[in-house]
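Here is the structure we will look at.
Here's a slice of the assembly, chains where they normally sit.
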Amino acid sequence: MQIAMIGLGKMGSNMARRLAAGGATVFGFDVSAETRNQLAADHANIRSFDSVASLIAELPSPRVVWMMLPAGEISETMFGELTALLAPGDLIIDGANAMYKDSQRHAKELNAKGFKFMDAGVSGGVWGLANGYTIMIGGEKDAFAMAEPFVKILAPASDRGWIHAGPAGSGHYVKMVHNGIEYGMMQAFAEGFALLEAKKELNLDLAEVAETWRHGSVIRSWLLDLTADTLKNDTKLEDIQPFVPDSGEGRWTVLEAVELGVPAPVIAASLFQRYTTQGKGDYVAKLLSMMRNAFGGHHVAKK
Amino acid sequence: MQIAMIGLGKMGSNMARRLAAGGATVFGFDVSAETRNQLAADHANIRSFDSVASLIAELPSPRVVWMMLPAGEISETMFGELTALLAPGDLIIDGANAMYKDSQRHAKELNAKGFKFMDAGVSGGVWGLANGYTIMIGGEKDAFAMAEPFVKILAPASDRGWIHAGPAGSGHYVKMVHNGIEYGMMQAFAEGFALLEAKKELNLDLAEVAETWRHGSVIRSWLLDLTADTLKNDTKLEDIQPFVPDSGEGRWTVLEAVELGVPAPVIAASLFQRYTTQGKGDYVAKLLSMMRNAFGGHHVAKK
């Protein structure tokens, strides 16, 4: 049971470890020699290769190649490189957080060349190594037959945390929606805790409240578990920047809501709040300040 | 270990059962003779009284009286009735979903008369009987000493699902915020599943996706567990009205966000979406339709 893992970053390396621990032999490649060699040194079932070409040369066909690279240019380059090396019937699984329409295009292009393709959404973060990853995967049935043994190792021990969701694109679509929901849940929790924090007169212990809600309440959830852990160490968060990055999935979810005609005010508001923390709403605010001055003579704060 | 339970509706009766099963003797009253007698017939540890006066007469002081009545007029009337019957040092616990400011007022009024008061937020819904309830309770320490044995029976077996959150009002404040978060989480999930449902071309199995997300994903939660159960029976929901009631807590959370100056766009959007499903935004929509006609000559749909 052999699989190639291309990209051994935070996600890829942990997935390689879980696959290796589950009995697979992992042919690993990463641009960082240190990363790939360290991983191979740590695990008997993980081998390190200094190029994709040498890796493919040693991995017998039909191959299963799991890509864990950033979506976009880096992934596109690797697709090109792999198609030059692989044999018809080989399977490429794209585990990146890629836009599902791109995955549908990749499927079409790769299938036309005789390759199989699946798009896999992977959830579970840094905890996936221990707990297993939720795998949402899309593509043809014969492709899935090749992927299935590996998907089952990656998924939680319950063997229920994976889904062959449908045709190519559906894995990344389901993952995109998962992350859109995640944005909304996170924002809901953060607003709620901010309301606890702001109620100074009640002097609430946010860590205790979070811990309590974990037991029996309607909002108990893994995100609450993690939030409770975080608050145990620090509830004031004084040295933290109020800055929240966003990645593609939140944006794509809102784009999809607009295009499908599904009202998604909560997911959109969550995304826009993140934009605002990044300073992307500064021009909006500056103009509002100027307008207030123009009609009401109100003070404009200058830098 | 004796406690009065006033109000034996869906929540009160189950709480009485859990208290009785946990070793307390419950002195029960409900306006419905059938309800209170049936409950007493079912449980050796639950006694039924045909008036609050007769109940209080038999329960020796210092008494613990837990009210599970609708907030507002019915609760206010009962506060009045109880203060005429109780003895100084007795404790009233209001377990309703009451506005925390009302509870702060109740505390002040009752304390002035020598009674003790606590406000208790109770979460767990219909599952609380079996799993235990999350109890968020506020008031003085000596009052909590009287309440504690009962709180511990009501809470989950882990003995971690309760919190003495702070002074009077803090129980209902924490419960209010809990429900505000719940609104946001629910809306986030509903938007997400609607995006899966609307993507007809992928023909996704929503029940399978929900089940998968329960295992290892970032959004795993009790609400997701329940949603997965619901979707197992029916994913089309064709005979369901798109109508979502709201109760006080969502509104109060938004009021509090405005007053405290905490931006809560997600909780507010969740509340307003519920209003809209109730037809409360119809005038807004009608006026928009008329405005479109006025500037663009666009068609106005008539009833």
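First chain written, first letter: the chains are A and B, and each begins at residue 1.
Operating definition for what follows: a contact is a pair of C-beta atoms (placed from the backbone, for glycine too) under 8 Å apart; a residue touches a chain by one contact, two chains touch by 3 or more.
Here the structure is a predicted model, which means the values were calculated and not measured.
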- Expanding from the 2 chains in view to the entire complex of this file gives a copy total of 4
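Here is the rule we go by: only the chains that are shown with their structure count from here on.
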- Let me have the rounded angstrom distance from the C-alpha centre of chain A over to the C-alpha centre of chain B, please. 34
- In the complex, chain A residues that touch chain B: 123-125, 128, 131-134, 136, 138, 155-156, 158, 160-163, 165-167, 169-170, 173-174, 177-185, 187-189, 191-192, 194-196, 198-199, 202-205, 208-209, 211-224, 253, 256-257, 260-267, 269-270, 272-273
